[in-house]
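Moving on, here comes subunit A:
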Amino acid sequence: MKFIERFSFAERASHWISALCFLYAAFTGLALWSPRLFWLSGVFGGGETVRAWHPWAGLFFAIALGVMFRRWAKEMQLDEEDQVWLSKSALYAQNIEEGIPESGRFNAGQKMMFWLQSASAFFLLLSGVVIWFPEVAPRSLRLIAVLVHPASAAVSLVGIIVHFYMSTMAVPGSMGAMVRGKVSEGWARSHHGKWYREVTGR
Partner candidate 1 sequence: MTNGWCDIANTDVVLVMGGNPAENHPVGFRFVMEAKRKRKAKLICVDPRFNRTAAVSDTYVPLRAGTDIAFLGGLIHYAISNDLCHMDYVRVHTNASFLLREDFHFSEGHFSGWDAEKKAYDKTSWQYELDGAGYAKVDETLENPRCVYRAMKDHYSRYTPEKVAEICGCTADEFKKAAAVICSTGRAGRVGTILYALGWTHHSHSVQLIHTAAMLQLLLGNIGLPGGGVNAQRGHANIQGSTDMGAWNMLPGYLRLPRAQWQTFDSYLKATTPKPLRPNAMNYWGNTPKFATSLLKAYYGAAAKKENDFGYAWLPKLGETENQSWGFFFDRMHRKEMHGFISFGMNPVANGPNTEKMLEALANLDWLVVVENFETETAAFWNAKQLGEKFYPRYVDAKSIQTEVILLPAACFAEKDGSFVNSSRWLQWKRAAVPPPGLAKPDHEIIARIFMAVRALYEKEGGAGKEPLMTMQWNYEQPLMPSLEEVAREVNGKDAATGQQVPGFAALKDDGSTSCGNWVYSGSWTEAGNLMARRGQEDPTGLGLFPNYAWSWPANRRILYNRASNDADGKPWDPTHATIRWNGTKWTGDTPDYKADAEPHQYGAFIMLPEGVAKFFTSDLAEGPFPEHYEPMESPVKNALHPNASANPVAPVMKSSADSMGTPDKFPYVAITYRLTEHFHYWTKHVASGSELQSNFFVELPEGLAKEKGIKGGDVVRVSSARGSVEGPALVTPRMQPLKVAGKTVYHVGIPIHWGYVGRVRGPLVNNLTPSVFDPNSGTPEYKGFLVNVEKV
Partner candidate 2 sequence: MNLQVNRRQFLQAGAAVTATAFGFRLEAATAAARELKIARTNQVPSVCPYCAVGCSVVIHTSGERVRNARPTVVHIEGDADSPINRGTLCSKGISLKEFVVNDRRLTKPRYRAPGASEWTDISWDQAIEKIARRIKDTRDKGFVEKDAQGRTVNRLDTLGMIGGCTDTNEINYLLGKFRFGLGILPYENQARL
Partner candidate 3 sequence: MPATTVAKLIDTSLCIGCKACEVACQEWNEQEFTLGVFNNTYQTLPDLAPNFWNLIKFNEQVEDGANSWLMAKYQCMHCADPGCLKACPAPGAIVQLPNGIVDFRQENCIGCGYCITGCPFDVPRLSPTTKKVYKCSLCSDRVGAGMTPACIRTCPTNCLTFGSRTDLVELAAQRTEELKADGFQDAGVYDGPGVGGTNVLYVLKHASAPEKYGLPKDPRIPWTVSLWKGPLKWVANAAFLGTAVGALLHYLKFGPKETHDDEVH
């Protein structure tokens, strides 16, 4: 079996740093989301630690995501084929391949995920900073922030559940791509045919 490099070291590193930060922020965020989930804070260092570290985790998440954003933003632009892909996304969900245009390095779904996460991270960052310093931030901003932050977090989290499902269970081999950076030619051909051809020239 031949392998193709799918993600560079830098891409993998930034992804996994952001992922770890996200996970910490997400779980501690859930701890702060509702008193019923506050037990989670015990798992992540206790209430005060959670309060202190959550914003830092969020900040590092945002930085790592920023690195990815700079690297991928261009590639993530949606083109006409992506529009077609999106219109057929129901077929994609049912694992039907006919009629769906071949994807480049990222399919339209992944691109949407990228923009969704980028946008929610942007709002999380802005509102998070406001919430971080309640004694400094003006009350009017805080009032907006306490709504924007959990709302963006919810959107982001729903997206991440999908992302997690797709990358672990729904598309076997994806995890290897992000862990080792390489995919088999067959995997590439099957899921990102256009990209496969671009890389291999076949």
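Operating definition for what follows: a contact is a pair of C-beta atoms (placed from the backbone, for glycine too) under 8 Å apart; a residue touches a chain by one contact, two chains touch by 3 or more; residues count from 1.
The candidates were selected such that all candidates are chains of the complex that A comes from, given by their letters.
Keep in mind that this is a model prediction, so the values were computed, not measured.
Asker: Using the touch rule from the top, find which candidate among 1, 2 or 3 meets subunit A in this complex.
Answerer: Candidate touching the shown chain: 3.
Asker: If you look only at subunit A, which of its residues touch candidate 3 in the complex?
Answerer: Within the complex, subunit A touches candidate 3 at residues 1, 31-35, 38, 41, 47-48, 50-52, 93-95, 131, 134-135, 139, 142-147, 150-151, 154, 157-158, 161-162, 165, 169-173, 184, 186-187, 189-191, 202.
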